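Yeah, one chain of the complex is gone here, protein chain that is, but the others are all in their spots.
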Amino acid sequence: MAALLPVPAALRAKRRREAVRTLAFLSPWLIGFAVFFGYPLVSTLYFSFMHYDGFAQPTFSGLKNWRYVLTSYPFFWQGVRNTLWLVVVMVTLRVVFGLGVGMLITKIRTGAGFFRTAFYLPYLAPPVAATIGFAFLFNPGTGPVNHLLGTLGLPQPGWFTDPSWSKPALTLLALWGVGDLMVIFMAALLDVPREQYEAAELDGAGAWQRFRFVTYPNISPIVMFAVVTGVIQTLQYYTQALVAGKVASGIIGNSGQQFEPGYPQGSTWTLPQMVYSLGFQRFDYGSACVVALLLFAVAMAFTALLLRRRSGLMGAED
Amino acid sequence: MTDALPAAALRARPTPAARAARRRTALHWIAVHALGVAAALFFLLPFVFLFLTSMMSDQQALTSDLWPHHWAWGNYSKVWHTPGFLTWWRNTLLYAGLGTVLTVVSSLPVAYALAKFRFRGRRIALMAVISMMMLPPQVVVIPMYLFWAKQLHLSGTLWPLIIPMAFGDAFSIFLLRQFLLTIPREYLEAARIDGCGELRTLLRVTVPMARPAIAAVALFQFFSCWNDYFGPQIYAGENESAWTLSYGLESFKGAHHTNWNLTMAATLLVMAPVIVLFFFAQKAFIEGVTLTGVKG
Partner (left out) sequence: MTTSTRRPHRTTAALACAAAVALLAGACTGSSEGGAKDDASKDTTITFWHGWSQPSEVKAISDNIAAFEKLHPNIHVKVVKNVTDDKINQALRAGGSDAPDVVSSFTTDNVGKFCASGVWADLKPFLAQSHIDPATTFPAAMADYTQYNGNRCALPLLGDAYGLYYNKDAFKAAGIASPPKTLSEFDADARKLTKATANGYSRLGFMPDFHGYESTPTHFLGQWGATYFDKNGKSDLAADPAVSAMFQWQQKLVADLGGFQKLEKYRTGFGDEFSEKNPFETGQVAMAIDGEWRTANLKADGVTFDWATAPFPVPDDQAATYGRGYQTGTIIGIARTSQKQNAAWELVKYLATDTDAVVSFANAIHNVPSTFAALKSPKVDQDPNFRTFLDIAGNAHSSTTPASINGGAYQVSLQNFGYKYESGQVPDLKAGLAGVDKEIDAAIAQAQ
């Protein structure tokens, strides 16, 4: 409304100065946003309608790439199903386990520092290193995990080499690196006002009721945040699945063979790996861009959820 | 408050009801710590196994014996002297080091503007930052790769990964902004009244106050560069002399098919710097994670 009123010259000058100042501060990012987000996004859309192999000039091919990815590319829907599996199982277990470990760490009195570090450490392990490590530990023939299971007389699954065990094995790897969620939940749990617990205890609430009626309502925004960011991370799931497949199949670098992601039997295909495989193995840039756009749409839908629910993301002032 | 409880519980001479209560507390202590130990085993045993395997001979690494027959420290020097390993180290340090500095320098003013300036489109800008933060890197990789490789002929180097960090990193901007919001306006006003321009206010007042957040951002960025696999795979994959540790480690496994002992030694050597850095900067790190977890 103020803008409609006549504005004194001095104030206008001040505003202009402020605008220039704001622009100056924002400029690195404005450039970054345009060059590394805006431009490639528009360009991805453009290439999704082109036939382009990186050599001949791109030619317009209409909806051909879209039709190919959605109806003929054999891995697309398998990748979508894998992603759904990971979203449902891996994200849920990570949140539940992260919350459990977070609660445990707030209860531990002796050696809390040691436990916190121990729980957090795996999160820091570089994904490639952690995945190779797990591929060794869970190596069906020679790994210690199956030796252990064998001595206990338990079945010894094929883990990363068995299509029905590969995603559970990746889930274990994800649970091992639950440290980020643990710390977030720990902070949230410590913020729950003590008086509420005391009041609940006076009312004779048991442990479950205290959790249900005191803890959970207080930390539910954080749980929501963990779920939504977990989903977005799962949409980006790439390194662990690819490296685990390469190591377990034995097709890495030197064998000269091309490794097609998804090993075993396509059970670890995810959409980001499809962008890589279509784009940098088959050099079908158009189809790769189609998958990229679909991935973008889903990721943005969840981001919108995050922004709408606020979860405090936008901060108190907005 | 309950730190010394079990010992105290044994020493006191209380009423039966209080005794029962104390026994419950002691049992509770035992249950919690037993769970803690179990969880610690889950988190730490893989490291132990990796370490033990890295100390075995080639043959033993494939057997079911878990304890090294004799400790082959030489495995580590063998890995260290693998051709290329040192180059990968240097490249990773360059990528992570330069990337971290550039990110902090370019992100701080943006975060400051988003947290402290009032301007139209601020909300939109913030939403754009969050969107960019959530964007899977694969979404834009095709045009970005064509841009770097075909227009600028920089494929086979790490520059396509380093240069963009001079233009702000969405996650770092977001995290810094979250922290800057908590700095009371009055401090900044005071600085302004003292005649400081915005840039000087930022450097003189904000930066010292935001030191923990800056440290956290720097650490996160360093780690994310250190751990990055996709970026080096796409841009540096074709040129072995530009590989980073994460990418090189995979090919190391490829070259040493059954030598799990050497592979595990290499794996631990790649993990080590991250873990050492963590021990030095634990506090900043955990504060950083907490910040991303967002306080309303």
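We just call them A and B in the order they show up, numbering each chain from 1.
Here is the rule we use: a contact is a pair of C-beta atoms (placed from the backbone, for glycine too) under 8 Å apart; a residue touches a chain by one contact, two chains touch by 3 or more.
Computed from a predicted structure; not experimentally measured.
What are the shown chains that the omitted chain is in contact with?
It touches the following shown chains in the full complex: A, B.
Quick one: say which of B:P68, B:P143 or B:G168 touches the chain that got left out.
Hidden-chain contact among the options goes to B:P143.
Pick from B:H81, B:R118 or B:H153: which residue touches the chain that isn't shown?
Final answer for the missing-chain contact: B:H153.
If the missing chain were put back, which residues of chain A would it touch?
Chain A touches the chain not shown through residues 1, 3-4, 34-35, 38-39, 41-43, 46, 52-58, 64-65, 68, 71-74, 140-142, 156, 158, 161-162, 250, 253-258, 260, 264-266, 280-284, 287.
Residue by residue, what part of chain B touches the chain that was omitted?
62, 120-121, 124, 143, 146-147, 149-151, 153, 155-156, 237-240, 251, 254-255, 257-258
Just so it is clear, only the chains that are shown with their structure count from here on.
Which positions of chain B touch chain A when the two form their complex?
Listed in rising order, the residues are 2-3, 5, 29, 32-33, 35-36, 39-40, 42-44, 46-47, 49-50, 53, 61-64, 66, 106-107, 109-110, 112-115, 117, 119, 122-123, 125-132, 134-147, 164, 166-168, 173, 177-178, 181, 198, 223, 226-227, 229-230, 233-234, 245-247, 249-251, 253-255, 257, 260, 263-264, 267-268, 270-271, 274-275, 278-279, 282, 286, 289-290, 292-296.
Please give the residue numbers of chain A that touch chain B in the complex, ascending.
18-19, 21-22, 24-26, 28-29, 31-33, 35-37, 39-41, 43-44, 47, 54, 101, 104-105, 107-111, 114-122, 124-130, 132-134, 136-137, 139, 142, 144, 147, 176, 180, 183-184, 187-188, 191, 221-222, 225-226, 232, 235-236, 238-239, 242-243, 246-247, 250, 252-255, 271-272, 275-276, 279-280, 285, 288-289, 292-293, 295-296, 299-300, 302-303, 306-307, 310-318
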